[in-house]
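The complex appears here without one of its protein chains, the remainder shown in place.
What follows is chain A.
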Amino acid sequence: IMNVFGLIPIGLILLSTTTISSLQCNHLPLQQRKMIENSLQLLDKMGKKFPQQCLREKMSFRFPEQVLKPRQKEAVKVAIEEIFQHIFYIFSKNLTLAAWDGTAIEQFQNGLYQQIEQLEACVTKKQTHYFHSKEVNRLKLKKYFQKIDCFLKDKQHNLCSWEISRAEMRRCLQLIDNVVRKL
């Protein structure tokens, strides 16, 4: 009996911590919309118009759009978090040959990172499980980013490979923007 009484405060603490952590997440949808708007602007700002000479090297990466189909809202939220993580990773690589505006890149990365951190705290295990139920989508998403990673590596991170990647990431964020507005 004494053990039960001892367990009650622990139970209450656990309960309160879960409720507290869920309370801090209501601002995420609005903040996410704003951050995506901001990121799209920064992507445009960091470099000049797409160079004509790079059109020859353009590749079709085929982003798996079904990952963002809002049939299951919860799974889409998790997919978006993973996409942000991949974009953050790509833009952390050697950007010297791209010759873009350093401040814009910093702000772009910082905005992505802020979202990633907050999503980490707010996306629940339950939502992650929804995402896992569609294994094929998860794998297609990873394949897509692996393709871009390999493409950059093969081209030794030269200007055209960066410009093509930037255009591709912009398209990706734009798709997310469309979905997020409807969520």
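Some notes on this structure:
Keep in mind that, in the parts below, contacts are C-beta pairs under 8 Å (C-beta built on N, C-alpha and C of every residue); 3 or more make two chains touch, one makes a residue touch a chain; residues count from 1.
Criterion: contacts and distances are computed from a predicted model.
The chain that is not shown carries the UniProt protein name "INAR1 protein", picked from "Elongator complex protein 6", "INAR1 protein", "Pyruvate dehydrogenase E1 component subunit alpha" or "Transcription initiation factor TFIID subunit 14b".
One of A:Q31, A:Q72 or A:N158 touches the chain omitted from the figure, and that residue is A:Q31. Remark: the omitted chain is touched by one listed residue; of A:V76, A:A98 or A:L112 this is A:L112.
Considering the complete assembly, chain A touches the hidden chain via residues 23-24, 26-27, 29-31, 34-35, 38-39, 78, 81-82, 85-86, 88-90, 92, 106-107, 109-117, 120, 123, 125, 128-129, 131-132, 135-136, 139-140, 142-143, 145-146, 149.
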